[in-house]
Structure formats: structure tokens, C-alpha cells
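Up next is chain A:
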Amino acid sequence: MTFEEIKKILEENLKGKIKELVNPFPRRMTLWVDKADAVETCRALKEKAGFYHLSTITGRDTGDKLEALYHFAQNGMALTLRLQTDRNDPKLPTTIAVYPGAIFYEREVHDLVGINFEDHPDMRPLVLPDEWPQGIYPLRKDWHYNREKGVIE
Partner candidate 1 sequence: MDILKIFLYLLVYPGLLFLFVYSTFVEWVDRKLYAKFQNRMGPMHTGSHGLLQPIADFVKLMAKEDIVPKEADKKLFNAVPILALTSVLTAGLLLPVWHFSDTFQSATSFQGDIIVIAYLLSLPSFAYFLAGWASASMYAAIGGVRVLTLLFAYEVPMFLAILSPAVMAGSWRMAEIAAYYQAHPWHLLINIFAFAVAVITLQAKLERVPFDIPHAETEVVGGAFTEYSGRKLAMFRLLADIQMVVGAGMIAALFMGGFPGGLIPGFIWFILKTLIVVFILAAMRAVTARLRIDQMISFSWKWLAPLALLQLVIVIFLKGYLQ
Partner candidate 2 sequence: MSTFILPVGPQHPALKEPTSFRFLVDGETVVDADLRLGYNHRGIEKGCEERTYIQDLYLLERVCGICSNVHMTVFAQGVEKLMGIEPPKRGLFIRCLMGELERVHSHLLWLGVAGHEVGFDTFFMYTWRDREIVEDILEMVSGNRVNYGMQTFGGVRRDLDEMQIRKVLDGIAALKARTPYYLNIGASEPTLVARIAGVGKLPKAKALELNAAGPTTRASGVDFDVRKDDPYAGFGEHIPFNIVTDEGGDVLARVVVRAKELMESYNICEYILKNLPSGEIRVKAPRKVPEGEVVSRAEAQRGECIHYIRSNGTDKPDRVKVRAPTLANWPATLYMLRGGYVADIPIVMAAIDPCLSCTDRMAIITDPKGNQKVWNWETLRQYGIDFYRKRGIKL
């Protein structure tokens, strides 16, 4: 489907909840929605707009806020859904009800950026080791890794 068709469908279903809907490159779209109605947007995307495939979720630290970018795909169009939450209480609703495949992506975002997904079935660490200290999230801007210099005698 082309950008205009999807734009029309989304405007019908999300009536005023769309903060930003832009088409930066051919076959690419970015949709910005408030985090409260994330699940409703996902349902509209899956059932109405035909985005059957969730490629992945990117966790990002924008300095003052924490951001989760959901990358959806269908034949011929890729849409990025942007959800923001503030740093001190990072919470986002889980979308496993609509996209069951998101279970691993949400665990990875929780590991690396520290966004808690409410009522996620098992929030065990996916990629970080078990003895990784709690509350330290490596992909945040304030975490730096000091690599010791290689020494050759």
C-alpha cells in the first residue's frame, strides 16, 4: 500500500492521537504516538493497515527521554512507530497481545536500555549475563566502557 492510503487509514482509526506522521524516504514512514495508546495503534496497524511483520524494537536514550522504536513491515512499506517515556520511571505497555513475536525484542530492550514493559510474561535477561549488576543499562548515554589498552612487551 502507498503512503497516502496508509496515512488515510491511520487518520481514520487514530483520530487525533497522531503526533507526527512523516515519509522521509521512499517506502519508509515514521509515526509518533503517545505511549498511552501504543497497544491501540499496534492493533490498528496489524488489522487495518496490514503491517503483519514486526521486524524489531530499537531502544534509544535521547539524553532526556528513553525511546522505543517499533519497526513494522509489510510488502512494499516499512513503518517505524516512536514511543517515548521519561527516564526516571521508564514504563511502556507490552504489545505481545498483538505481536507475539515481540517477546524477545522487548526483553532485549529491557536489558540494554532499561525500559520496563508492563505485564511482560518472563522478563529474564536475554543477552546480558546473570551476574550483570542490576540497574546498569549499557546502551544508555551515561554508561561508558573503558577498555584496557593492549600491551605488547
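Candidates were picked such that all candidates are chains of the complex that A comes from, given by their letters.
Here is the rule we use: a contact is a pair of C-beta atoms (placed from the backbone, for glycine too) under 8 Å apart; a residue touches a chain by one contact, two chains touch by 3 or more; residues count from 1.
Only a predicted model underlies this, so the values are computations on that prediction, with no experimental measurement involved.
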Checklist entry - Which numbered candidate, 1 or 2, lies in contact with chain A within the complex? => result 2
Item to check | Interfacial residue positions of chain A with respect to candidate 2 in the complex | outcome: 24-25, 27-28, 30, 52-56, 58-60, 69, 71, 73-76, 78, 80, 99-105, 108, 112, 125-131, 138-139, 145
